[in-house]
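I'd like to ask you about the structure that follows.
All protein chains of the complex are present and in place, except for one that has been dropped.
Coming up: subunit A.
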Amino acid sequence: MLARALLRRVFLPRYNRSLSQSPRLLQVQEAPKLLSVWIDDKMVQVEPGTTVLQACAVAGVEIPRYCYHERLSVAGNCRMCLVEVEKSAKPIASCAMPVMEGMKVHPHSDISKRAREGVMEFLLVNHPLDCPICDQGGECDLQDQSMAFGSDRSRFVDNAFGGKRAVEDKEVGPLIKTIMTRCIHCTRCIRFAGEIAGVQDLGTTGRGGDMQVGTYVEKMFKSELSGNVIDLCPVGALTAKPYAFTYRSWELRRTESIDVLDGVGSNIVVNTRGEHVMRILPRLNESVNEEWISDKTRFAFDGLFAQRLTVPLARDATGQLRSCSWEDVLSRVSGKLVSIQNPANEVVGVAGALADCESMVCLKDLFNKLGSESLYSETPVHIGSCGNDLRSGYILRAGISALEEADLILLVGTNPRYEATLINARIRKGYIHNECEIAVIGPYMDLSYQHEHLGDDPAVFSGMIRGTHPFGKKFSRAAKPVIIVGEGVLARDDGAYINNQIYMLSRLSPVHGSDWKIVNYLHTTASQVGSMDIGYNTADLPDLSSTRLLYLLSADSVDVTRDQLPTDCLVVYQGHHGDKGAHIADVILPGAAYTEKEATYVNTEGRAQVTQAAVKPPGEARDDWSIIRALSEYAGHTLAYDNIDELRERMAEISPTLVNIDTKQDSCFHSLCVELLYRTSPKHKPYQTPISVKLNSLADFYMTDPISRASKTMAQCVQAVKQADKN
């Protein structure tokens, strides 16, 4: 047994080895021989295959560049990175040239400087002088580098405008504004679209001075990641259309925050001017979103300006919602709470997709004090008896960054391209660079990479486990297999059965039980993992016919109508948008959106991250946790924390993972979880209904929550995609 385990360790690739193993095993892989390179007479040692530009970066010398980008393939066409190398007849493009032993590079020599000046001069000859009206102004690579590396005087004599190059603008959809005259042909956008977004829409036509970047025929750049080309563009050729001309980059205040519009928890920078969010940009986090964000994350923030709940509202005697004071609404809700005799059955709380951990903890503590345990998560998750008790049973255990190392990924009931865009970008990265194979169980889908479709029949697992299905064999041969289970399975009534089948399939793998985590769950909302950590019930909502108070905490997708509730039931909605939840509510408590509060969200891989307040909540709206804290005081069950630090201490008591910020904690007791599920899972056959996914088209992707549903930009995107699909 021990020998087998050791053998397995030896044959496992490098990722799984840890330092705890014997030194004999560690010697298997020899360190590559380093090459010595002289940069400005300073020696650095780099690995073979490093480019001259990277070697210069190691030596602390930054070479100017336009086309080179760390995450894209090397194009070498801007020529800005020319440097002088000894024994080379001409300056070489450092981004494309690998280092050689003993290479002597002179990035600050006269030849290097003259080469850069020449390239800058050529670029500026055909670049318009419209910096004062350009949205890129102030954060433009061309501006910065012409100051730093360009010539100090101009030889441009065509002041009478005899013919600078001018290019017609392209129409590529409602998100990206193109001013193609400004394009310097770095082809970053083309490489991004082809390599990372997986959409082969962009390309070049013509040669030399006639070269143009575009979509060949006029069509929409249909990608869920399209906004990233705006950040990539080193000049102002591609800028954001929805908020064009609304700000100058130096006016903005930057707040580092977290996106909550899907379960990935992308890291963002909220740019504000005064009390308004002006734009949202990605923030580098190698473990989560690298440096990309989805279009919904980037552009849905204009939903924060529409349909907002800014004052407390309560229904009067005629049934009309009218604005009133905080005292009125809090005393009305607390009066109802106190009057209920049997809170265990008559008080029900539902936490929605955008609920933060702080307010969910507050609500749970308040309900527990009253004697009710009826707290539900909006999205039901049926994963069998290991339920929410073991964290490893419901999170993306492997972690987002580990997905790029997998060699076989099975997607069950999920379309990560639209449900978790950045996770799909990771899978695509593995597909491109690691030759990862992908298989799908669910409906036909366009995932932006090739994949094997195994049908949508839930009975397909039993064939794989028995060995009659060819995929079972392929799975058992894979060194790093990953199964990603999506909401299409978790929300099914027979989800527990399918979940157990998935675990049985995972046991076929030789790495089962090792450090490599095979079974992973993909949640599509920002609150889901947090609510399960806190202990919200993920079963279907119970019969509400005896409910006397229904508390909707940002719950807007919950399937409840007034007909299901008794007439004397008080429906309280706490949230920030007048969406579905607000329409059935009797009392509305205006809360803060994610840009307006400091709140914890746990992403689908179990990483707790904190948003920062970039602006104040509008009008009378307040921080969500403080509303529930105030309500508890009105109801005479005052919660034992007065500020956010004390509340965080309480959260740490519930689960230390909630306060372990920016860290993905390894989940333990997974074998227990598997065992529990195996022993208690139902033995009935799965239902005949095919496995579905939550979002399967780009048009569905844009509007999934109250913020994006209120966003005009997202509505335009849906229209544009539908129009483009029609043509």
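Here is the rule we use: a contact is a pair of C-beta atoms (placed from the backbone, for glycine too) under 8 Å apart; a residue touches a chain by one contact, two chains touch by 3 or more; residues count from 1.
Throughout what follows, contacts and distances are computed from a predicted model.
Asker: Given the choices "RBR-type E3 ubiquitin transferase", "NADH dehydrogenase [ubiquinone] 1 alpha subcomplex subunit 12", "ADP-ribosylation factor-like protein 2" or "Ribosomal RNA-processing protein 41", state the protein name listed in UniProt for the chain not shown.
Answerer: Choosing among "RBR-type E3 ubiquitin transferase", "NADH dehydrogenase [ubiquinone] 1 alpha subcomplex subunit 12", "ADP-ribosylation factor-like protein 2" or "Ribosomal RNA-processing protein 41", the correct UniProt name is "NADH dehydrogenase [ubiquinone] 1 alpha subcomplex subunit 12".
Asker: Among A:59, A:95, A:252 or A:309, choose the residue that contacts the chain missing from this document, as touch is defined above.
Answerer: In the full complex, the listed residue that touches the missing chain is A:309.
Asker: Of A:180, A:321 or A:718, which one is in contact with the hidden chain?
Answerer: A:321
Asker: Which of A:92, A:445, A:582 or A:647 sits in contact with the chain that's absent?
Answerer: Checking the options A:92, A:445, A:582 or A:647, the one contacting the hidden chain is A:582.
Asker: For subunit A, enumerate the residues touching the unshown chain of the complex.
Answerer: 276, 304-311, 313, 318-322, 577-578, 582-583, 618-619
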